[in-house]
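First the structure, in the form of structure tokens, and then the observations on it.
Only one protein chain is missing; all other protein chains are in place.
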Amino acid sequence: NLASSLEQATMLPPPANSDIIPADSDSTVPLSSIGMPYYDQPLLSNWPFDMKFSLGHVPKKINPELINSSKSVVENYNAHAFGQNNLPSGMGVNMNIPGVFKTDTDTRIAVYSREKYGPRNVAQPYYRLHDRSNQKNKFVPKFISERLDVDEKSSSTAENTNSDFKDTLYEQLFDCKPHSSQEVPYCFTKLDIHYSKFGVHDFDFEFFNKTNLSGLESHVQSAYCNSLLQLYRFAPLMFNYAVGSLAEESVDNNSLLTELGFLFDMMVKASGQHIAPSNFQKMLSKIPEASRILDIYNNGYNRDEHSQRVLIQSFNNFLLERISLDEMNQAKSNAPHIFNTIMGIPVECEFIGVGCGLRKIGNTTLYSLDVRHPKTNNVVLNKKLNHSIIPYIELALSRNLSVNMACDNCNETHAFDTLYTVKDLPPILSLNLELTNQELSELKASKTNWLASEFYASMNKGRICLKSITTGFRHLKYELLGYVAQVTDKEGNSNLVTFVKVGKDEWFLFNDFLVMPISEHEVLNLNYWWKKPVIVIYKNSESTNMFDYEGWRQNLNQDILYRDHFSRGTREGKIIEYELLTKEEAPQPGTLVAIDAEFVVIEPELVEFNSDGTKKVIRPLKNSLARVSVLRGDTGPKEGIPFIDDYVIIEEPINDYLTSWSGIEPDDLNLEKSKRSLTTLQAVYRKLWLLLNLGCIFVGHGLINDFRTINLSVPKQQVRDTAELYFLKKEKRKLSLKFLTYAVLRREVQKGNHDSIEDAKAALMLYRKYIQLNNTGELQHTLEE
Amino acid sequence: PLNYNLYAPPPPPHFNLHLNPNERTVSSFFIDDNLRESLQKRNEACLQTFSNPSIPDIVGVYHSLVPLNNNFDNNSARYGAVSHMYKATSNKDARLYALRRIENVNITDKQAFKTIKAWSSIENSNIVKVHEAFTTTVFGGNSLVVAYDFYGNAKTLIEIHFQNQPELITEQHLWSYLIQLVNALNEVHDKGLAVRSIDLSKVIVTNKNRIKLSGCGIVDILQHENTEDIAQLQKKDLELLAKLLYDLSITSIYGSVSFDDKTQDQIIDHLKFSDDYKATLKYLISADFNLKEIQTRIAPRLLDVIDGLQNSNDFIESQLSTELENARLVRLMSKLSFLHGRPEHEGDPNWSESSANYPLTLFVDYVYHQVDERGYPVVDLAHVITCLNKLDAGIEERILLVSKDEKNCIIISYKELKTLIEEGFNELRMRKDI
Partner (left out) sequence: PLNYNLYAPPPPPHFNLHLNPNERTVSSFFIDDNLRESLQKRNEACLQTFSNPSIPDIVGVYHSLVPLNNNFDNNSARYGAVSHMYKATSNKDARLYALRRIENVNITDKQAFKTIKAWSSIENSNIVKVHEAFTTTVFGGNSLVVAYDFYGNAKTLIEIHFQNQPELITEQHLWSYLIQLVNALNEVHDKGLAVRSIDLSKVIVTNKNRIKLSGCGIVDILQHENTEDIAQLQKKDLELLAKLLYDLSITSIYGSVSFDDKTQDQIIDHLKFSDDYKATLKYLISADFNLKEIQTRIAPRLLDVIDGLQNSNDFIESQLSTELENARLVRLMSKLSFLHGRPEHEGDPNWSESSANYPLTLFVDYVYHQVDERGYPVVDLAHVITCLNKLDAGIEERILLVSKDEKNCIIISYKELKTLIEEGFNELRMRKDI
């Protein structure tokens, strides 16, 4: 009964603030001073012996946005205490009783959001670092060389499971929808190229691109430029303009426009193969203004979000300005007339002197518009305005600024109120979105797509008005061509990708070398916390949609093939080992030429080794073309006679001349001292590009590497590579030119250093022999020897 | 008697838990269970009490005598008299001592104790330290009592290797014993003494592989009239040492080899030990055996032993380090519990979000109440111990504590949390004094 139970139950022991066992952490009084009662059952303190605990996690950083938006506890308390309530909603927690936190405390308080940062107290799962990319590992494809091994060995069942596995892998790789609110889909993250001992070509780029649109490699300087280049590649007017400009010869004026044209041409010819925009980057680094404004030697990934956006927008402005300068230079005109018709934005500026009332009107042409948040234009924040880009653009069409200028009236420099008004919109309209993180996050609140897929422009009382629907009145329709987006992951790493419309209504995502089709719905969907639009292009729907891939053919200037083009001096005093082409020898489709190139090392390979035997190539070897020799290849009296033997001026510091391989002596490339036929890379490149586009067939040994360093994309039909022709399939071995020359041609091996003319000649002869052997069926036999 | 198995039941013998290198089980955060158990048993042995009228309450300065169970009777063999052993506590310094009592002795001259002072000055890790010797009548009759250090749960070599699931004698044991006994004898002989009682029953094992000579000095007392030359006695020590090792060594071939027709050297040849050991053993039983030379002979072995001891030192130090940390954790966890969730604080506006308690409440959730992505509880002892250790050390690392309603959060360092807890705890204790 209760009473007796109560008696038996132990009452609360008498209070005793005893210190038999002090709670003081430094106390050495043993905790076993108090013993255990007798026990005959397993103790409660036992834990299951099979419970596993993970340790060694890479510590998860506190989200930088939280830290940035936080306030010191003391500040928060003071704000409360003194009734200042301008803290963002939710920060009402008062955390400081006087004396609890000292004024120099570093404790901070911030507003939290479950949607943004996830639920509270979630245990951090363990990820194995292994190769520096944890979850990404499954998306690193096998090297091509490894794949060939596996494919040969696997039985049919293994193949089936392999391809099943591969299919699900592809699905995940190209899945652009995130599966948790925290996750950025893999296809938008920065991708790494992995190098095996066979170099970059062993990396399975095809894994990432099943289309016939070429992606751009990411391991180059200024790789952030890739995103913008892909965008302009698909603006037809821009493409046609750049490629069309190649008809003219422009080899000594450091023309970025020309390089852009070559790059676009390459991207088309490569048909889905990956390309490195290395010549474009080289030209970019040659231009002094570029290295000042842009971060040439940094690949742009180590910046915070905001400065990365500023960087790509600066590049946009720089690129367009430079193109206009290049046109003026080439055409020797006072304005880039053609380019202005494509992207020129005519702006009228009205200056009113503050105080002196002087009024001046000027005109200028811009190539891109800076779009800002309406409130910066002192426009009252109207909620409706937030829902679409159109009012943002409209507001960017006129701006009020204060500018300091020299005044003709007052003879001093003082402030002028300036009103800039855009008078007309070009066919291709380039917009830089200069919005802060906060302003960008507000876009997500809009119910409709903020990125309007079209708008209508009309003139109203001298001002351009933009509407989302047509008013029926005289209007121009603009459609969204595409945009560069910034994707930022949880850890604050940002990557730039491109969404662009190709053809009538097909949208594609370009992320360096990953290219995939994507739905318009996903393109326009800005509701992801990790996605921010940065540069947006609209296209006048009446402007052409046709890409003129052969635009360079019209009035093609081929002169350079028929003359010397030395950087200094004439033939006098130079060692000339070639005979210029004559007009009778004009290259035709199918003309055979033999080619060999020599390279020097600009930067050696950067490799990380581990004592367990593994190694990782961080940065592959960086070469530069130093000499190229092209020989006549067709049968005839002049077969084997070189008509091009150019040495290339290299402005970057050279790490290694590779003299025993290349035959290049340091003085050969020195403008002062060289006795060789030194010329610019642009000149050499043009010659080769002409030969390619005129349909020549190139014979050589190991041409895939040569063309890569030269930065030329040659279709398979135009290549006859003796390294491939004499390939030992079983041993997977490529044979060296030296060996083949000796073995097949029974000729004396080259003494001394290489010489590109000799090598080209040897390759040509090997090719001839190959044809002969193939015809007579002796090829296999010869190979086996 | 406790069933120690219940304390932390070991996993089944063939259980194989496949752990990744970064995974741990519960036992890795705490002292090794076997070590703990052996130490607990030793403690238990130390705390034994015994009340029996046959045992006097006080003997000299010692009290609370507890007879130590010797399961064999030839304790008379070495001394020629019946001897008993007791655990006792000293009145003077409250420490435990082992009293060895020889009954019915006839000691009338304090000259008998002339070597005890020298014996008690020996501090050697392989000798049970002698403290004092005296005669007494409290047991009835005249008993000699010698007081030694007490080692709980210690067993003699006979008990270890010859009784109750005897432990197999490996070559490692033999080398280890040889070296330890040489260490002991070195010091004893240097001090001009001789052990005179080296015997399997007078060598105890106090921890893993540590042996100590017990009962030193007794023969000196019992035979103090016998004035044998010290050099002779020391030579006998060497012979006894050799014999002890020989006896231990040949157990390995009992039954498989007949000893009758062989010399000792021949028997040694049959041993399944290394040539090095066999050579050493032959040297020991030879007449040439002297302490200086044996040391140089086995010098490389000595280095091995040093390496082994250093390693085991490191091991046990890390065990101690872990358990010292755990002691601190217990105190820290108590402090947290003292402070957190006190009924008198609920509903008190001063003790809610506007005080030091707020971070504490959030911190307790952070440590113990983690969930996975789907909201299920995560029981991660590693996380708890890591966080609390960091809190104890008060490091600069900052953590994110989110409010229960997930609307705001604080970013606070362990250092700051530690300060808050200390101050909160002190305030709690002093509250009545205000």
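Residue numbering begins at 1 within each chain, and the chains themselves are lettered A and B in the order written.
FYI, a contact is a pair of C-beta atoms (placed from the backbone, for glycine too) under 8 Å apart; a residue touches a chain by one contact, two chains touch by 3 or more.
Fair warning: this is a prediction, and the values are worked out from it, not measured in the lab.
Trainee: Out of B:V82, B:V138, B:A279 or B:I395, which is the one that touches the chain we can't see?
Mentor: B:I395
Trainee: If the hidden chain were put back, which of B:L96, B:A133 or B:I421 would touch it?
Mentor: Per the contact definition at the top, the residue touching the missing chain is B:L96.
Trainee: Out of A:N460, A:N610 or A:S660, which is the one that touches the chain we can't see?
Mentor: Missing-chain contact among the listed residues: A:N610.
Trainee: Spell out, residue by residue, where the missing chain touches subunit B.
Mentor: Given the touch definition above, subunit B has residues 2, 7-8, 21-22, 24, 26, 29-31, 35-36, 39-40, 42-44, 46-47, 94-96, 123-126, 129, 149-152, 179-180, 182-183, 186-187, 206-207, 210, 292, 295-296, 298-300, 302-303, 305-307, 309-314, 316-317, 319-321, 323-331, 333-334, 337-338, 340-344, 346, 364-365, 367-369, 371-372, 374-377, 379, 381, 384-385, 389-390, 393, 395-397, 404, 425, 428-429, 431-432 touching the missing chain.
Trainee: Given the full complex, what residues of subunit A touch the hidden partner chain?
Mentor: 5-6, 8-13, 15-18, 20-23, 28, 30-39, 41, 43-48, 51, 54-59, 128-130, 132, 606-613, 615, 618
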